[in-house]
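Subset of chains shown; positions unchanged.
A and B are the chain letters, set down in written order, and residue numbers restart from 1 in every chain.
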């Protein structure tokens, strides 16, 4: 666990916010070009100062601006009309004529001496605009925003956070992260219950590492994050993690696991796409029918953002129309054993293809995975999985058994590994003996002590 | 909390009976009767009685067979707790909680103030996110609610990470000991602007604030006050969730399209699911559609950043 530094450090990343421009930069010694036609900014001038509001101040030499902290009480309130975002995309405005400004660019530069204007100078522009007062609210906002984007000397520097990183990446190009909106990411992380010290698995494709970054931030350096990677891993795949500027310690829980290594174990899940809900609806059906999860939900979320200004409160005029679908559920214990009538190492059900449901009603609730093997195919069956093989044609099967436990624990006379391990067989004998002993008691007592001993057996063996 | 895989005596468990019926279950071997006797703890469900002492040692997620059916023993995550808890007040639901946690930039180690505590559903989610080295200070002007919350936080294992106090923060603030030490403040109050001066006092530079209000008028007033108290990056949002129902059906060709020459080009079918009832000879497929009626409004969430190096 570590504290975010409260002052700006050299070579760290900062979120640089100016009207109409929000991005993540590295604090280098050298002044940075930000955009065409805009002077260089010397971010290093902010090193050692607390995050917050700064003024761009022109240096005597070169066309370079330094950052100077806004002194307490010195800043003029930024025009609140500009806090609403999304305005620039509205196209219903009356076209703004370029000749309506009475001040020329030269006059502006002369008055300010720097080519940049403080917020207090915007009034001057507004006063000298011939058309401002006759514009609609949208047009006024658009006008002010345009002017401020060009002339504002106000800058805010913030430490990178998942909130800002996800907003910046989404706003820049929603499709580059498959429309994974910050609110959807927030719901995803909270629904998954990510917390410090937990173990998580992420399969994230084409979301620039936003999910990975979010999980890492919430792990706080403790626990484990297994990131399944595909063959197609492109550069920039973990852009969000880089932008979040996580320390080495915070990145430590992350390990990558190529999908190929997993594939042979994959019981047949489709990889959910987010274009529409069908792939996830399929997963929903699977989870429900396998009975391995409860509270399975398929949801879609809408985000509405509001402009809240005195006498001008309304939802923003453009909104994101699509942030995909979320599927969630909580895993619970499935118990196939109780559905398939096992006795020893066999099931009582004679014919699995045409089972007698009158005789074995519970079988209907069992989960069954089927697959066809072709010549040359191999099937990996995890230990303790019940299985049934049927030869459709003449066939020779070659089996290989892994010994996960020490060799002497297996029954030497059972090459197929079907029988219980030696200690289990012996334990079973002991239990049989115990049962025989309890049976000598009156039934009520036998039952009571049977339960009690079973409990002891269960608890002690799971403690081991 | 992550190490704890099995249910112990005195654990709190959420008993999942069905998707509408979730119950808080305290795992004790016995309960006291009215006349002070200790009797075995038997919990009645629609599927028959559950002998609570039997669940000790089971893993979370375990399925317990009862006479007429089965139930699951679930880990008391904040989400399940929210669904099962006794509602002392209107509670915050998980979508709003997710947005609050993300927009307050919470992560392990953060110091958070919350007013009011209410039913504690947000508190649990905050605690899960800031543990094990963060701290939540939660306040409510309702004495009883604080008492209940403290008890619940302790039983859920959050005890050492939370300080719950009975206090009206609008009048008495969050406490001088927190001045300038808090990363985030959450307000769920009828008049949140009355607590704004107190919030500004405890927040660090660039600290975040969130306010939940059901009505537009509260939002309007709050935004005015936030701006005049030096808060920036104001954002008011509302997030609506629409659930889809997924149903497995047996596909039949619509009776309206029975022209003979179309039999060679059958209707597109979705992949069959193995899990469908094996006794059913028909071709099972599925469809999904949004629910007919969904939540239309819970409240507006307003977020802002407290700028301390200016005004």
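Note that a residue touches a chain if its C-beta (ideal position, glycine included) is under 8 Å from a C-beta of that chain, and two chains touch if they have at least 3 such contacts.
Values in this document were obtained by computation on a predicted structure and should not be read as measured data.
Asks: With one copy per chain type displayed, what is the overall subunit composition of the complex in this structure file?
Replies: Full-assembly copy numbers, per this file: A x2, B x2.
Here is the rule we use: only the chains that are shown with their structure count from here on.
Asks: Centre to centre, by mean C-alpha position, how many angstrom separate chain A and chain B?
Replies: 18
Asks: Along chain B, where are the residues that touch chain A in the complex?
Replies: Touch list, chain B to chain A: 1-2, 6, 16, 19, 54, 56-57, 59, 61-63, 65, 72, 74, 77-80, 94-95, 97-99, 101-103, 105, 107-109, 125, 128-129, 131-133, 204-206, 216, 219-220, 223-224, 227, 232-244, 246, 248, 270-271, 273-279, 286-288, 290, 300, 302, 305, 307-311.
Asks: What residues of chain A sit close enough to touch chain B in their complex?
Replies: Interface residues on the chain A side: 1-3, 6, 50-53, 69-75, 77-78, 80, 83, 156, 158-159, 161-163, 182-183, 185-187, 189-191, 193-199, 217-223, 277-278, 281-282, 284-286, 288-290, 294-295, 297-306, 308-310, 313, 325, 330-335, 338, 355, 357, 364, 367-370, 451, 455, 458-459, 462.
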